[in-house]
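Let me begin by handing over the structure; questions about it come next.
All protein chains of the complex are present and in place, except for one that has been dropped.
Then we have chain A:
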């Protein structure tokens, strides 16, 4: 899936560069930009773990990442702004229990979810037909852990979701091409937060644990400059 997305993005980029010439204008005249991003978030490290030794195994799978950003020029090629983002990563229930597990009657879960509010600093490099940019972000994320409900022949395994707000940061880079006031581009980067959740086991004993929820992101965006 990752390979297919990468290929799609590369073709898109090629398309932008080839067909850009007729629509070129001087975007430096625009001082503000609103950007709408959609892409995939691919868990890394502890977040993607299916390790039996974890206190609470996340089983996070790749999922969608949506972001809306505002950026305003604050210097030559330097932009400051803010991003509101939503990231959703489902649990891989087939790793928790195989599809044909004789003990399991039913299984369901609600996904991991993070809502990001980030302050951004972006630096743009002029290209012939657009811009290459690097962006750093810092802020907060309201996180919700995944919930789990598995009915078995010997009882129910139920783990409730928990919420926690934690510091979040990101770094990304990308390219975009100008079409007068509109831009199209792609962006790749990392987004991370480390909330503390409460895990309650079948005996009712609670444990607090910190989980690094880090994803590598890859997506496309459309932008409007004014």
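The working rule: a residue touches a chain if its C-beta (ideal position, glycine included) is under 8 Å from a C-beta of that chain, and two chains touch if they have at least 3 such contacts; residues count from 1.
Note that in this section contacts and distances are computed from a predicted model.
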{"item": "Protein name as given in UniProt for the chain not displayed, \"Carboxypeptidase regulatory-like domain-containing protein\", \"ABC transporter ATP-binding protein\", \"Tat pathway signal sequence domain protein\" or \"Sigma-70 family RNA polymerase sigma factor\"", "value": "\"Carboxypeptidase regulatory-like domain-containing protein\""}
{"item": "Contact with the hidden chain (one of A:96, A:123, A:169 or A:209)", "value": "A:96"}
{"item": "Residues belonging to chain A that touch the chain removed from view", "value": "50, 52-53, 57, 95-97, 101-104, 150, 152, 154-157, 159, 201-203"}
